[in-house]
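Let me give you the structure first, and then I'll get to my questions.
Note that this complex is displayed minus one protein chain, with the remaining chains in position.
Order of writing sets the labels: A, B and C. Residues in every chain begin at 1.
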């Protein structure tokens, strides 16, 4: 078969491991040929390709990023997007497409498969881990690792100077990185978008920690928001009803200043940013991405169009792309409660 | 309640994270008091205790090993073992016991709970990951991380000298570390105890790798054995039927020499040993051990005696200790097949 | 002897290794007793002490921060600062003082020693590496390690998205971290405070890198400043003559926006911040700090007051505190030229 492959959305560690697995198994076991589309859906729109064969994937297993390039292009927003995509696929006589991406990339994939009959299979990848029906997405474990290592480092400077250290981690719509890295790093308070926070409560935890003569670490997702009381008090723009959640840009810096103002303790904020998305994938992400790749090429040869490869326990399964993109997987309140024994 | 805690068997990263979670939740939410028994079952036999309270567990989350100490003492082999244990528990007025260990330690726990009515709960911990009914055990992810990092390092020296590098990893009865680290590290051949290997096949993979002008990495579990043809040929002692699997001590060195002899290529062996068990736990192990600890103290307060805390997907569940210790979880042949696309 | 010890200024990795060496050698070889002053000079002003003996330093070698605490208090600015310090030292019958710090902390030490006859010895510590007469200061190698690892990570995301990534590293008055981490991380442009930069030149390098179809990494010290042409053009506040160098707060963010505006390429900025100062010291910093500690206690017993321990090549030597604090060690223009072969 001639199989097209693309990686869309923000890049993350593990994509090259997945590409290597797809190509190794496709070539060796099925005799497939591959066409790499450059920079996600943009490459399909513009008919830009990248060579994708065994030499191209050699030695890429431990490398972050994606040799195909990535972009956040939404192909259905482009003029004649659908026609141009179908044209590219026809021109290359593509028999099947494998699409790795987050919710936005996979939503376009679901639409192409279900509404337009494009023979494709999806693979969930995002450091945010917010795709349902799979235990984890590719990239999440590495991001948690970077964030945890950072929190480990900040403990020593917090203690030496008796300062509050606020760490802002990524998490566009869900608090998974904050929750896991906060638990693993021994944070004294974890703030996630699923649960609006009261600054007064945060300050209470901070002060209780200082009373025990330790310096507190506050981990906050960059999409976390103060609760409505704070919003009224401080004129923070509220999230519009029904729409996608607004962010308070620089929420970590803002919270650091508020803590300093209210408790009189020195506070410093560190914004982790892009280093959570870069670098060599963790062993778990290499293992997950490799297995996702192997199962994706199997799904292609079984013609399981419109499916998404998923992890459930230690088994690789398949779910419908349409179901996996119809909602976001957010942090279960019970999990957050479980973690709260360590707050303060 | 007065809760006794012990950590038995070979030490592994994550135990301190578990102890911290047990104590934090026990003290803060349930008002428990704790007694730490020193060095696994030995401390119960000899009535040796270690203080276990919030100050004792502070700052221990990122540290490997166990502040309680550990040993491989089998308490039922000791003279009057049962009576001495029951005596110690009575003397300290212990209302419940939490036992973290591998199969041997937990087998004793199952017997104490089921046959002698000791109110206890188990937590599965071993870098070998060979306990059934839980997706993972505490310590496994860290061991895979150390082994993978090592394989990453060895690739460069293999390439520079065009040598075969054999890496012997731990795995008393199961090939989990070898399989995961081999996949994550890009090994060209993975040998596990579940599947006796033919040296001729290994040499074929080695030579095919050299033909592609790359240098091969062979990952072998320290309990892997050559198949019966090799055993006949080389007089390796065969594993006795039904008994515990015999090892070929130094199997990695032996294989390196055989490869060198048969292929004429230089081969070097590295035995990872104890570094797989030491050092700071990975974020995943900290998260898993913390959650296991939180759920263990809940199980104690629900009186779920004879249960073992387990991971299934992303949920923490409970299974019967008796069931979890009645067999070993070995590598599924299908998983091994899946990985074999990368051999050679 | 009764020896007081303090660690002043911003904390950095390696201080605990130094304290451990001082105490081990002092107690075992000289029979000394130690008094730790809390939080740098502040503890001497306020007579706040911390126990400092062999149990206190056990296990601290690999830990960042300082068990004594630190602060940036300038003791000569406090009311009656001198009298209060002399009073504290007399009250504790301190025979000698060991002071670890950066330029500000050591300047106060030089004044106490030379003008007021306090028997003391200094140890140079700062991630900025800006103290003259020593090849390196404690903490620098670890900071370079963190910054380099970050640059390694950002390369993959830069490549995947074909973006410019600007990394802002620390360096209050000198570009040492930027220079070393930029060289080690393969930056395509390094901007340091010693050499005002032209944004046009930076954009030229950025574009030449894209022409070679690679994505550029720009490393900038947080105290770097655009040159006078830019300052005139953009109304950036110029550094006042003769005074301490002004900073352009958020220079990394500003530069990212300028690059984006002028080249039309996407640019993202990552500000490393406090993680450069935290965490376990590198082996080099542990070795350096240990040796500095061993030689500091020797200098105390030789009565070499007013001296600072220094590294010259692989030898530990002594220089005068007064000389080491009279100026800052900035990056030699020839070294910067040497690195510029990799720009663009």
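The rule is short, and it goes like this: a residue touches a chain if its C-beta (ideal position, glycine included) is under 8 Å from a C-beta of that chain, and two chains touch if they have at least 3 such contacts.
Everything numeric here is computed off the predicted structure, so don't read it as measured data.
Peer 1: Could you tell me which displayed chains border the chain that was left out of the figure?
Peer 2: If we consider the entire complex, the absent chain touches B, C.
Peer 1: Among C:68, C:181, C:199 or C:255, single out the residue that touches the unshown chain.
Peer 2: Touches the omitted chain: C:181.
Peer 1: Can you work out which residue in B:89, B:146 or B:191 touches the chain that's missing from view?
Peer 2: Of the candidates B:89, B:146 or B:191, B:146 is in touch with the missing chain.
Peer 1: For the chain left out of this view, which of B:81, B:132 or B:279 touches it?
Peer 2: Reading the full complex, the residue touching the unseen chain is B:279.
Peer 1: Could you list which residues of chain B touch the chain missing from the display?
Peer 2: Against the left-out chain, chain B lists 10-11, 13, 15, 39, 63-66, 69-71, 146, 149-150, 152-157, 159-162, 165, 268, 270-271, 273-275, 277-279.
Peer 1: What chain C residues would touch the chain not displayed?
Peer 2: The missing chain touches chain C at positions 21, 24-25, 28-29, 58, 61-62, 135-136, 141, 144-145, 148, 152, 180-181, 183-186, 214, 280, 282-284, 286-287, 290-291, 294, 312-314, 338, 341-342.
In this text, only the chains that are shown with their structure count from here on.
Peer 1: To get from chain B to chain C along touching chains, fewest steps?
Peer 2: 2
Peer 1: Any idea which chain sits dead centre by C-alpha averages?
Peer 2: A
Peer 1: Report the chain whose mean Cα position is at the greatest distance from that of chain C.
Peer 2: B
Peer 1: Averaging over Cα atoms per chain, report the distance between chain B and chain C in Å.
Peer 2: 42
Peer 1: What is the distance in Å between the mean C-alpha positions of chain A and chain C?
Peer 2: Distance between chain centres, rounded to whole Å: 35 Å.
Peer 1: If you average the Cα atoms of chain A and of chain B to get two centres, how far apart are those centres in Å?
Peer 2: Comparing mean C-alpha positions, chain B is 30 Å from chain A.
Peer 1: Show the residues in chain C shared as contacts by 2 or more other chains, in ascending order.
Peer 2: Expected reply: no residues.
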